[in-house]
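Every protein chain of the complex appears in place save one, which is left out.
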Amino acid sequence: MIGPMMDAWYPVALESRLGTNGRSTRLMDTPLHVARLNGGAIEIRTEDGRALPVRLRYGHVWTSLGAPTTDLFDIPEADQPGRRLVEVGVVRVRCSPLRAVENFLDIAHFPFVHTDILGAEPHTEVEKYEVEIREKEDEVWATQVKFYQPQAAKSASTGITTDYMYRVPAPTCSVLYKTCPARPGEWDVITLFVQPLAEDLCDVWPWMALFDDESPMTDLIHFQQMIFLQDRSILENQIPRLLPLDPGMEIPTRADLTSVAYRRWLKRHNYTYGAQLVAQ
Amino acid sequence: MKLYDYILSPSCYKIRLMASLLGVPLTLRPVDFHPGEEHLTPEFLALNPAGTLPILADGGLLLTETSAMLVHLATSAGPDWLARHDPQAAASEQQWLSFAHRLTASLGGARLCDMFQRPGDLASLQRQGIMALRELEVRLFEQRLRQQAFLASDRPTIADIACFPHVVLAPDGGISLDPYPSIRLWQRSIRGLPGFIEMPGIYRRHELSEEPDPDAANETAEQV
Partner (left out) sequence: MLSADLPPMTVVPALMPQGPFALWRSESGILSLQADRCPHRGMRLSHGFVRGEALSCIYHGWRYAQNGRCLKIPAHPRLEPPEAIRVETYAVTESGGLIWGCLETPAGAPPNFDGFAPLRMMSVKVSPQMIATSDEVDRRADGALAIELAGQHCLFLARAQPDGSTLLFCLIEEAAAPEARIAVSRALELFRCRLEADDLQKEAL
C-alpha cells in the first residue's frame, strides 16, 4: 500500500539527459513514460495514459502519482549566484528508498565505508548534535554535526573537522549542508533524490550545488559517484531490505539521532512505502 | 603516463591498481562516462574508435586495450609481474589475460545492465558470468594444490590484475560470490599486496590496520 507517499514529489529523469526517446521508468510500481515533446516540453504519462504533473527543478524532472498538497520543496541555495550545479546521474540500488535516505543521514559509517576520504580510524567518535522535527516546515533537521574528515579537499594534506547540517524535506529526499572549503561561511549543498521504483528497489539521483571554481566538472561528478557507490555495497546487504520501523528490530545509539527522528517522522505521516512495520 | 579514466570502471581500475602496485605515477584525465557519455564524443572516438575506456598515452604510444596496458606497465616498471620464467606459466598468463575479456563481457555487462540500466539481457549475462566464475574457481583450486596462490604462478602476474576487478564486483551485477572459496582466498591475497588501492565496491582489508586505542584520536588531534 502506497498511502500518503502517493502525494509526494519524486525525481524521474535528469532534464539535460532526456532525449527525444524519453525515459520509460517506474514510480512505486507504476510504469510511466517521461517524454520530450517536439516543442521541447516534457510530458509524463502512466501506462494507461493518465497525465501526471511535471516540475523541472534542481536539474531533474519531478512528478507525483497523487495530488500533491504542497509544491516541490525549496532549496534556496540552488538559485544563489556563483554556485556550480552538478548532475551526478542515476544509480540503481536494490534497497528500500527509505534505507537509502537513512544511510545518507549517517556520519558514523564514514571511517569504515569512505575510509581516508570522509573519515578514518581512530577518529570515529560522533559528538553530540541537535536534531528536531521543524513543525512549521514539517521537515527533519540535524544541526551542529561535526566529524573529522581526513581529506576535505584535494589540496588538503591534513584532516579537519567538517561541519554538516542535514535536512529531510520529503520522504525520499535529503539535503546536506557541508563546510565549504572554497568559501568559509557558506555551505556546500549535496542532495540525495531517491526515486522509489518498488518498496525494495530505487533509482538514486545525487545532485549538488557547490562553490568550487577550480575543479573540473567531471571531477566533481566522479567524487560523488565514488562516495555513493561505496554506500551501495552496504545498502544492498542490509537485512531486511525494508526499513524497520518497529523499534525492537534495530539498535540506535546517540550517534543515530537523525535516523531516529527520520523514522519517527515517517511513522507520524504514515510514510511507510519501503518500510517494515512489524518485526518478521 | 596519462590515463583517460572513469572512477567506477573496473577496467580503468585495473590500470590504476597495476600502476599503484608498481609505484608508477599516472596522470589521470577523468572522463564523464556516466551520465555525460563523453567517451562517445567525436574527440574521444578519434582517440579510440572503439569508444571504450581506459585509454593510456605514454609519449607516442597510445593504448586502448587493457591487456596491452598491463604488459606495457609491467615491462617498463616491474618485469616480475610477467610470467616469463617458464613456458607453462607464460602460456597460463596469456590464457587468463584473454579470459579476463570474458569477465568484462559477462560480469561487467551484467553490472552495467543492473547498475546503470545499459541495454542488455541481464539473465543471460548473469548465466555467462557464473560459468566464468566456476571456471576461475576450478583453476584457482588447482593452483592451490600446486602450492600456487595466483593464476599463472606462485606470485601475482598481470593476469591476476586483469581478472581481479570484475570478479570482486560481480555482486554489482546481482551475482553472488558466496560459493567460491578459492576465489575468495585469491582476492584476499591480492587485497593484501603492498601498494593495493581500492575502488568503490572493493574494500581494503581493515583487519590489516591496528585496532585503534580510544585515546589515540585525541592525541593525533592535539598534534595537528
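First chain written, first letter: the chains are A and B, and each begins at residue 1.
Note that in this section a contact is a pair of C-beta atoms (placed from the backbone, for glycine too) under 8 Å apart; a residue touches a chain by one contact, two chains touch by 3 or more.
Owing to the predicted nature of the structure, the values given are computational and were not obtained by experimental measurement.
Checked against the full complex, the one of A:T25, A:T124 or A:T191 touching the unshown chain is A:T124. As for the chain not pictured, it touches chain B at residues 134, 137-138, 141-142, 145-146, 178-179, 181-182, 184-185, 188, 203, 205-207, 210-211, 214, 217. Seen from chain A, the chain kept out of the figure touches residues 108-109, 111-113, 121-122, 124-126, 233-234, 237-240, 244, 249-255.
Definition applied: only the chains that are shown with their structure count from here on.
Chain centres here are Cα averages; for chain A and chain B they lie 30 Å apart. Of all residues in chain B, only 6-8, 30-32, 34-36, 38, 114-117, 171-172, 174, 198-201, 203-204, 206, 209, 212-214, 216-217, 220-221, 224 touch chain A in the complex they form. The touching residues of chain A, counted against chain B in their complex, run 14, 17, 87-92, 94, 112, 115, 121-125, 148, 158-159, 216-219, 221-222, 225-230, 232-233, 236.
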